[in-house]
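A single protein chain has been omitted; all remaining protein chains appear in their positions.
By written order: A, B and C. Residues from 1 in each chain.
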Amino acid sequence: MATEYAKISLDGLWYKNVATVQVLGLCPLLAVTGSVVNAMGLGLATMGVLIGSNLAVSLIRQFVTDAVRLPVFVMIIASITTCVEFLMQAFTFELYEILGIFIPLIVTNCCILGRADAFASKNPVIPSVVDGFMMGAGFLVVLLILGALREIIGQGTLFADFDLLFGASAAQWEIKLFDEFPGVLFAALPPGAFLGLGLIMALKNVFDARLEARAKAQQAPVTLGSKRVRTTGHIT
Amino acid sequence: MEIFIAIAAVLGMATIFGAVLGFIAIKFRVEGNPIVDQIDSILPQTQCGQCGYPGCRPYAEAMANNDEAINHCPPGGEATIQELAELLGVEVIPLDQEHGEEQELPSVAYIREDECIGCTKCIQACPVDAILGAAKLMHTVIVDECTGCDLCVEPCPVDCIDMLPVAIEQNTWTWDKPAGVGESSVERIPVTNIQEAS
Amino acid sequence: MSRNTWKFHGGIHPPQNKQQSVSASIRQLPLPDKLILPLQQHIGAPGKVLVSVGDRVLKGQLLAQAKGFVSANLHAPSSGTVIDISDQPVQHPSGLPGKCIVIETDGKEQWCEIHPIDDYRQMDATQLLATINNAGIVGMGGAGFPSHVKIGTQQTISTLILNAVECEPYITSDDLLMRERAAEIIEGLQILAFILNPKEILVGIEDNKPEAIAAMRRAAQESTEANPGAPCAVTIVSVPTIYPSGGEKQIIQILTGKEVPSGGLPSDLGIVCHNTGTVHAIRNAVIEGKPLISRITTMTGNLVTDPGNIEVLLGTPVSHLLQHTRTSANQIHRLIMGGPMMGFSMRSTEIPIVKTSNCIIAADDQEFPDAPPEQPCIRCGACAEVCPAKLLPQQLFFYSKSKEIDKAKHYNLMDCIECGACSFVCPSQIPLVQYFRFGKGEVRKSKIETDKSDRARMRFEAHQERLEKEAAAKEEKRQQRAAANALKKEKQAKAKLEKEAAEAANPSTAASTAQESSNEPSNNDADEALETLKSNATKASKRYQQAKKALQMAEKNGADNIDKLREKILQLETKASDAKKALKEALPSPAKKIPAKSDATPNNTPKETDTSAVIAAATARVKVKKAQNALMAAEASDASQEVLEHLSTNLNTARTELEQHAPSEPTTGEAQ
Partner (left out) sequence: MAFISVTSPHSHRANSTAGVMQQLLLATLPGVLALFWFFGWGILVQITLSVITAVLCEAGILYLRKKPIAFYLKDYSAVVTAVLLALAIPPIAPWWIVVIGTSFAMVFAKHLYGGLGSNPFNPAMVGYAFLLISFPLQMTTWLPSEGNFGASTGVENTLQLIFSSSPADDASNYDAFSGATPLDELKTQLDLDQSTDILQQQDVFKGFIAGAGWDWVNVAFLIGGCFLIWRKIISWHIPVGFLAGLGILAAAFSLYQPAQYASPLFHWFGGGCMLGAFFIATDPVSAATSDKGRFIYGFLIGLLIYIIRTFGGYPDAVAFAVLLLNLAAPTIDYYTQPRSYGHDKPNRGTAKKDS
């Protein structure tokens, strides 16, 4: 039980991370990670949709035949995205304005449809919700890291404009890292996002390679050719 | 009112698209599985069974239908894994050592003919009928047809079959790949003058 | 005599280095003690050895006969004794040994019988072709393609080309040959023209050999004057000096502007192209009747004190040449057979001169310094600029390096002539030619492997088919045998029953006991079967319960394989219910049977035994037994549900059958 949820969590956060492993949802990822607050806004919205769609898909999974599953899933995702959009309009209107088209575009985020099809349609409700949460969290973490990276390099600040998301008191959270920083515009533009994502992925691959090497070192030696069968005689 | 329009629209679309989908699902059903032949043509056809399947074709079928791993073929080695990965659109993975090791050089079976007792056991074991002989008479391997699967070695009661690497001769020799960037491709050969030596 | 020439793409101007070896005229060397004659001196199959160790051979005697269409004869270059036929170091870049005939010379130079032809014009073309074939002549420019194959083409030839270009640096053997024996070469050309009947004869000579051009022009002039009726005149064409204009494809392009199609032969264009040395050898074979036993070889390189051109017997070890040209063998760094552009480095000084050895270069590391380490390709394109085949060497290099042979083939790797121009100009010092040779080797290897695996697949499938057929035949035989056995048993049983019936007609205890004993087991069997059915039913229901529990657990855990489990449970459920049903069906029959038995005992007192009933009972018993066995076997082997069901119904029907007949049975016994 516990191991199962641990596996779902690890997959979402690391082994099947939406952004760094599956490389899905690049469009919003590259477009809105100019600052931490934007990244967080979109990340939370995506996570919400992901949880909702996984829940809904899992609930109806026995009643949807294979042929119509895609339209049905898309419909569900579109509905939930619209809900999230309304919510954001209601509570964080300024952020909604900044994120603009990328909120409705969550519908087309492949990772959501991907999880609905690959996981939620085959698993019970609770694991599906957990999967949605963890996948969303994995995506959010990458968004945040990339947002922080680009904000620091592009503007020399961190956590600027947090009042958009957390109310007026959060306006003080902004950290100015350098005095008179010229601001590397490159990082704030989409090419910087590509580069940043590439670096994050590279870093993750380095970690993975290390982990794998360690796992391999601990593995028991294999016996060569132990799975051989005879090929002569009847093959049925 | 708005909500009804939305529902009607959605239901209408659902009906139309459902009908289209249903029609397509029946009309364009994919029959057969030609991928098996393609996979089979990549496999080296040694029929050695090291993959855990009785022959290359069963392994090809298992890969096509049951998602069997592509790294179970030691005779094909890295090259085969790469081709399979390309064909099936999966990642290249290292050879599974549990199925055996890739050999540097291909080898073929040789029967030490004066030790052979003519038991025909190896003939029965050979998947490609590359061993010639009759009961109580000496057997021999048709070298050109031997796939080097070594299935005949184990059944031999007198242990007279050797797997020997295929010798490189002038007509099968090819140039080595140069050592690559940063290396000089010069090979130094110590020469012994035959006249001096003798 | 200016004639239009064409240009081929690319080409290079390496330093000529020809002057070292042109100062002296062609000379001879003392006879070597030993001649080593590799069987493989040409493209194609090695010849069949006609001599054995210890044989005395005469000069010009046939040693090995051509085997197959593309092959060539080999003759003894001098008289002597065959002392060895074994593997020796030979002229192969791999350094792998090849089979050689070794002759110890006796110094007598005793010729075997030869047949010079006085006037070839009186001969038939096929006869001349046979003469050339017998003389073992191959292309002496380096490739070693058997000449008679080229000459014997079935296509109509319009142009005969003499390739006298000799574009490689250092080599001057053709140059000297033309300077000194121009008339003989022209004569050879006339012989070829007689055989091939071309419209024109072109001689391409590079403009860096003015003496050779002059000599050849003079000889051609004289020849035309001497034979005014000759079918066509020889045109000497001076071509610009550029490497590799001596490649067959390139000289054809220079002289005719035509390109040999990829994978095709010059004869497809109506062209035959021969090397100077080859034509000279053809002339010698026809006019003098002498087979190819010697050739002109250039000895050069900065370590050679007496460089020059030498008429050397085939089979002479290079060490003999080094010795007689006063070469300091100890300082040799690179010993090259062939030119510096396409020749290969030898691994031993004992390698013999063969039909294709046009040059030996003995050089130290000043003359040919070691190549510096390979640097990354910067795609400068210098290689593509000089490639005479108009290929894209850098593309071929990438694909050869990464072993992507399909792509390399797509970029026409196989059209590469390995001239070395690309390697020569590469600023990154990449050994491109070696990469291409490696790539070509991979292409060939993969072809061989594909062929082999295709063959293996066919053989394997045939093998499987054969095994299946054999198995089917065996199965058929077995069934036949079983049927025969059953027939036999039936007959025996019938006989026995008849006997019993006869006995029963005369009432006897023996008969009744026999009946009883045969009745008893049948009851027991039925009971046993019932038992097994019962236990099966309980087992099945137990399994079903377990599976149910597992499913519940799994559902709680949300395991991945829930669907599978569910499916399995469904199966088990049907299995359990089927088993119960079978048990239910099975139960009443013995219940019925027992009372029937007890009922029957007192009442019926048969006056005579019903033979047919007895027989029926016996067969029914056999059936029950068989059905039971089958059921058990099926259970044991975990057969499918349907089979089990089928078998249990079989058992039931068999049992009812038995029941129908059995009641009458015991009566006979118990009545007594």
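Observations
Basically, a contact is a pair of C-beta atoms (placed from the backbone, for glycine too) under 8 Å apart; a residue touches a chain by one contact, two chains touch by 3 or more.
Quantities reported herein were computed from a predicted structural model and do not represent experimental measurements.
Contacts of the undisplayed chain with visible chains (whole complex): A, B, C.
The residue touching the chain not shown here, chosen from C:K108, C:R121, C:H410 or C:K549, is C:H410. Checked against the full complex, the candidates A:L185, A:L211 or A:V229 give a single residue touching the omitted chain, namely A:L185.
Residue C:M342 is the one among C:I132, C:L202, C:L255 or C:M342 that touches the chain missing from this view. For the chain left out of this panel, the touching residue among C:S262, C:Q366 or C:Q492 is C:S262.
The residue from C:G80, C:G98, C:P169 or C:P291 that touches the chain not shown here is C:P169. Where subunit B meets the missing chain, the touching residues are 175, 178, 182, 185-191, 193.
Counting over the whole complex, subunit C has residues 8-9, 12, 14-15, 93, 95, 169, 249, 253, 259-264, 329-330, 332-336, 338, 340-348, 361, 363, 368, 370-373, 375-382, 384-385, 388-392, 394-395, 404, 406-407, 409-412, 415, 418, 420-421, 423-425, 427-429, 431, 433-434, 437 touching the chain that is not drawn. Annotation for subunit A: contacts to the undisplayed chain at residues 180, 182, 184-187, 189, 191, 195.
The definition used in the following text is that only the chains that are shown with their structure count from here on.
Centre to centre, using the average C-alpha position, subunit A and subunit B are separated by 39 Å. Put simply, the C-alpha centre of subunit A and that of subunit C have 53 angstrom between them.
Measuring from the averaged C-alpha position of subunit B to that of subunit C gives a distance of 17 Å. Shown for subunit B are the residues that touch two or more other chains, namely 47, 55, 126-127.
Residue positions of subunit A touching 2 or more other chains: 232-233, 235. Those residues of subunit B lying in contact with subunit A across their complex are 10, 14, 17-18, 21-22, 25, 47-55, 58, 72, 74, 97-101, 124-127, 149, 151. The residues of subunit C lying in touch with subunit B in their complex are 40, 92-96, 98, 319, 329, 347-350, 370-376, 400-401, 403, 430-431, 434-435, 437-438, 440-442, 444-445, 449, 452-457, 459-460, 462-464, 466.
Within the complex formed with subunit C, the residues of subunit B that make contact are 40, 43-47, 55-57, 79, 126-130, 145, 147, 168-170, 173-186, 189, 191, 193-195.
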